[in-house]
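With one protein chain withheld, the remaining protein chains of the complex are depicted in position.
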Amino acid sequence: MKTWFADLWSGFYTVLVGMDITWRHLFTPKVVLQYPEQKWTLPPKSRMRLHLKYEDCIGCGQCARACPVNCISIKADKRAAGSAPIYAANGQAIKLDVKVFDIDMSLCCYCNLCTYPCPTDCIYMTPEYEFASTDIRDHLYRFAKPDAVFLTVNPKPPAPAPAPAAAAAAAAPKPTEGGAA
Amino acid sequence: MSATRPITSADTVGWRIDDIGPDEMILSMGPQHPSTHGVLRIELITDGELVRDARPHIGYLHRCFEKHCENVDYPGVIPYTDRLDYVASMGNSLGYCLAVEKLLAIEPSPYVQTIRVIMAELQRIASHCVAIGTYGMDLGAFTPFLHLLRDREKILDVFEWTCGARLLYNYNWVGGVSHDVPEGFVKACREIVSEFDQITYPELVNLLIGNKIFISRTAGVGVVSRELAISYDLTGPNLRGSGVKYDLRKDEPYSGYENYTFEVPVGEGQYGPKGSCFDRNWVRVVEMKESARIVSQALDRLEKLDKTDVREKVPKRVKPAKGEVFARSEAARGNLGYYVVADGTAVNPYRVKVKSPCFTAMSAFHHVARGVMIADIIALIGSFDVVLGEIDR
Partner (left out) sequence: MDALLRLFSLIPGWDQNVPAWASISLAGLLAAGLCLGFISLGPVGYVYVERKLAGFMQDRLGPMRVGPWGLLQTIADTIKLLFKEAIFPAAVNRPLFVVAPCLVVIGAFMGFAVLPFSPTWQGTDLDVGAFYVIAIGSLSTVGLIMAGWASNNKYALFGAMRSAAQIVSYEIPAVMSLIVVVMIAGSLSLQQIVAAQAGGLHNWFLWKFFPLNVIAFLVFFTATLAECNRTPFDIPEAESELVAGFHTEYSGFFFAMFFLAEYTEMFVASAMVSVLFLGGFAAPLPVLQTVAGFDIGPVWLIAKAWALVFVHMWLRWTLPRLRVDQLMHVAWKVLLPIALFLIVVIGGLLTAPATAGGFPWDPWFGWPLTALLCGYLMLTALRAWRWHARQVREAVA
């Protein structure tokens, strides 16, 4: 009998306590963003879509090797003998003619592993996230541009030849910060 | 289910009409069911509302994780581990990194370890938020779920500012972490912790956990005895709910957990026998509080420690010598073990095997599911807090 009354009371009372909380919440701030009108501030390093700065790509293929899901496909040939030397932004000579550089974002797992080994920091994640489409083939991004204009003058000429690669790899932490703009 | 009985088609395919009694009915719950937490299928033999027997069928979310791991290099496995228990990714990748570090004999700096602890504990709070929230939803209370998700979002925001992703982070690396903590990280974490302590926790306890209906729905339901829990190797909150004080963070400290003071909550059986659904949830609730405590201690520590490069010890090329290693850690859902075999020649692991806490929890399911009601089946699955991504892998 005592437990009966205790149960009855606790049932009644805890319901009231719960109702009190929900009542308060009726008037507390709402946390919803009205998406297309209001947007989230994304951190500059947020990983949303891969982007390649084709002009800087030397075609080394390290990104494709690092990718755990093989969403990057690269086809590169030796540049024609005797053609003028071209350089990436960090001074590396581009020795390969990158014919195909495709990233299939429908396969990408957004792990960012491809961006770290890149010697020229030309592949990076952007905070661009509104690329949903109705056709999965739209997610295949072809970055190879036949009409790309390359740097023909080495922007950092006197640097000792083998060092930049190592330095670039060691300083790799901020490819996204740098490339976000 | 005695071991001596010969295996019949009923065991592999499902029950047939001959397997059930005259008043019984086979009810197939899932894989498309609102509250089987993903794609779990449970076959029930019911007599009216009573469940005579239950059998979980798993494998609907099998993604060949272990096979995939054999074909990608060691760092490439980490994004895959994130997808095991997608509710608590940080804990998974931490476990894997611990295993590979053990294989390579790397010891990350204390700074990195502290960051890892903060991340793992924040992730534990976030994961338990989902666990308790969805549990409330399974029992019909919708509101606590959204309140808890709101707080989880704040934790995910911190993760996003730290590593750029909200759900699948690829943050813990072999030998380090991918990014140093951003500016304002400590302040943001302190805000989360204090908000959790002052608002979320009391509201959760008052709105859901202390509710009489919640208590009567969970207390005394699905009692997993101490012996059963140990014999089925339940771990994490499921084990502690049965009253066994076992927590790898205390018993086999890793990543510097020995430096923090915290309690290991165990089920107290406030309302009925120990090891009921209520106890498992109660343990989760208290664990969130303890995690918040660890986070604030770790933040103090982080401020005192010298900043080191978080990738200082990240090897350029992970190619361990021939060997095998088993490392385990306390993930949000329990004792998560990674068994990694390296053959010494390749940059790919020869074998990665996961000992998943949800899988063992699910294996004990049919024991407790007998004789309960249909509504309790839902309460049971929720209280074990299984994530199918980790069961099926």
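Some points to look at:
Which chain is which? They are A and B, in the order written, and residues in each are numbered from 1.
Here is the rule we go by: contacts are C-beta pairs under 8 Å (C-beta built on N, C-alpha and C of every residue); 3 or more make two chains touch, one makes a residue touch a chain.
This structure is a prediction, so every number in the text was calculated from the model and none was measured.
Interface note: of B:140, B:184 or B:371, the residue touching the hidden chain in the full complex is B:140. Across the interface with the omitted chain, subunit A contributes residues 4, 8, 15, 18-32, 34.
Residue-level contact of subunit B with the missing chain is found at 25, 27, 33-35, 48-49, 136-143, 146-147, 150, 207-208, 211, 213-214, 216-217, 373-378.
By definition in this document, only the chains that are shown with their structure count from here on.
Those residues of subunit A that touch subunit B in the shared complex are 7, 10-11, 13-15, 17-18, 21-22, 25, 31, 42-43, 45-47, 66-69, 109-113, 125, 169, 173, 176.
Residue ranges of subunit B in contact with subunit A, taken from their complex: 68, 72-73, 75-80, 82-83, 143, 147, 150, 153, 160-161, 163-165, 168, 170, 178-180, 182, 203, 206-208, 210-213, 311, 316.
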